[in-house]
Each structure stands twice: as C-alpha cells, then as structure tokens.
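Below is one structure. I have some questions about it.
Of the protein chains in this complex, all but one are displayed in their positions.
And now, chain A:
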Amino acid sequence: MSKTLAPPRPTPTGRATPRGALAVRLFGERISLLVRPRTVAVCLALVLVGVLALAVTVTVGDYEISLAAVPGAILGYGERLDVFFVQGVRLPRALTAIGVGAALGIAGSVFQSLSRNALGSPDIIGFTSGAATGAVLVILVLGAGRLAVSLGAIAGGLLTAAIVYLLAMKNGVQGYRLVLVGIGVSAMLGSVRDYLLTRAELTDALGAQIWMIGSLNSRGWAEVAAVWISLAVLAPVLLALGRRLRFMELGDDTAQGLGVPIRSTQIWALAAASALTGAAIAVAGPIGFVALAAPQIARRLTRTGGTTLVGSALTGATLLVVADLVALRALAPTQLPVGVVTAVIGGSYLIWLLYTEWRGVRA
C-alpha cells in the first residue's frame, strides 16, 4: 500500500513534538529539551504547597510564633522560646518530613517503574516489612536505642529486598513476580513480627508497635542530616537513571532494542532506591502509603505517560509535610503518628483520582 509512503516533502513541522510539550533549544542546539508546561506548573504548585505547610508547621502550635520572627530564630536570634521551638523542634521535624517524603516518593516511583506495576512499591514488595522486622528484632531482642533500631531496619530491609529479588529472578526480573514474591515474603515476616510481639514485655511491644506505624515525633537535626545526606547522594543517581527507567517501561526487549543497558540500569536503580527507602525508614519508621501513592498521584497530576521522578519526589515531600501538619494539629494536643494520616490523606486522594479517572470525568 504505497499510498502510505508519501514522496519526500517538507515535513510538517511541529506535528512531531509530543502533545503538551514545548521544544526548547539553546546555544545553537547544543542543548535541546522537551519541556512540559503542565509538569512544570504542577511541580511549582507542589513546592508552593510544601513551603506553605512548612511555614505553618514552624509557626503554628500551642506556642505561636510570628512568621517574621522565624528567620531570626533559625539563626539563633530573638526570643529564647522562639529559637527553641523553631531550631530545636519544629524546623527539624518539618525538614525530616520533607526529606523522608521525597525519599519515599522517588524510591516508590523507581520501584513501580522497575516492576511495571503500581503495586510494586516498597510497601508491597517486602522492603518495608523487612525493615520493620529488623527494627522489631532490635527493639525486642537487643533492647537497643534508636540508632541500633535504624541500623536494624536498614539491614532488615536490604536483606529482604535481596531475598525477594533473588527469588523473583528468572531471566531477569518480571514485575508481577516481584510483587507476588514480595507479598509472600511480607506475610511471612509479618507472622514473625506478630510472634515476637506476643512473646515480648508489654512496654517493649508497645514501643515496637508505635515504631511500626511510622512517626516524626521528636526528630532532630541528626535525622535531618541522615535523610538529606542520603538524598543528596542517591537522588542524583536515580535522576540520572530516570530517562532509562522511563524507557524500560516499554518492556525489556524494546528498551534493549533502543539501546538501554537494562541489566545495569536495573541493578543500580534497585540498589539506590533500596538504600533511599532504607534511609527513610531508619529515620521515621515505616511510614505507609507515601511510596505507593506519591508516584501515582504525581503521574495523574502531570498527565505524563509513565513515571516522573521529580514529580514523585515533590508529591511525596508535600504529602508527608501536609500529613504531618494534620497529625500534629488535627487532634491537638494529642499527636497522631503521621503514618495514620498519610494512609488517610494519600489513600482518599488516590481513590478519588482513580474514581474520577475510571468514570471518565477527567478532562
């Protein structure tokens, strides 16, 4: 059917640029990019909401601080109580929330991308469960302090991730196998935890339970440093792999055909995303649902095909800092564990998005 093969003619310019994107070319084409205005707008909006939530977290509470006093307090000037609350309590807490949220969002996005499955988040594929089991073991058996608990969580998470990966591997890793094996391993680890809890002293068991919900209460600068340094090291690695990850969503063969080195991409991305998840869990406990929901929410907000790492990171950060604000203020003076709130906020928002999408309400 040669009618489909038009004779050479000037190509219809502009038609080839993907919808919703603008071609940006600079310095005589030495730099050329596709910019999606919608994605940029969504990211800016997320930053704005996040910054607002940060401002509210720092100023509002049983002890109110005026916004004008905050910059001084950060640097250690002003009223003693202002400085104490801003420097010592609220700012590190909010910065931890943002860091942990970003880490979970970006890691969740990578896991979902690698497994080509929306359920492929660390919550489901056993990583979170492994970290929780590691932490519970440390709390109940060793009775050690927070640093040891964090290390136990990281060790448990990495070990479980390695086991799940090896069990799911056969000619490379298939997404659904990763999810199924992960669910199986999670269930087994859950029963181990339950057994440990039934054998433990009541106060220890309570401490372990609270840790397992995930919380940002009384997190200080050590936690801020831990999560932000992890982000500074690992996020660039993942962002550099981000383009390849988007191509791997087309299927292994297609990605390889396009020149993506799939095995090395898989291994590096899994390692970096696992380490990032480990850092987040070590700092704040296994806060549920951020890693699962943030990439899905980000994708629907930006309306791009496939995942967006930056969008997922910003969505995760904003989701967690807002959720933490709710956890602090909703039932004040009682503080809720933030894990409870992320599940409620993230869960209802995701269900609403899916519901409107499936009903075709989305424009």
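Keep this in mind: a contact is a pair of C-beta atoms (placed from the backbone, for glycine too) under 8 Å apart; a residue touches a chain by one contact, two chains touch by 3 or more; residues count from 1.
As a convention for this text, contacts and distances are computed from a predicted model.
Chemist: Pick, from "Acetyl-coenzyme A carboxylase carboxyl transferase subunit beta", "ABC transporter ATP-binding protein", "NADH-quinone oxidoreductase subunit N" or "K+/H+ antiporter subunit F", the protein name that UniProt gives for the chain of this complex that is not shown.
Modeler: "ABC transporter ATP-binding protein"
Chemist: With the full complex in mind, choose from A:C43, A:V260, A:A313 or A:L328 the residue touching the hidden chain.
Modeler: Candidates A:C43, A:V260, A:A313 or A:L328; residue touching the omitted chain: A:V260.
Chemist: Give the residue, chosen from A:G61, A:G220 or A:G306, that touches the chain omitted from the document.
Modeler: Going through A:G61, A:G220 or A:G306 one by one, A:G306 is the residue touching the chain not shown.
Chemist: Hey, which chain A residues sit against the chain that's not shown?
Modeler: 1-2, 4-6, 11-13, 15-21, 23-25, 29-34, 116, 170-171, 246-247, 249-254, 256-261, 303-306
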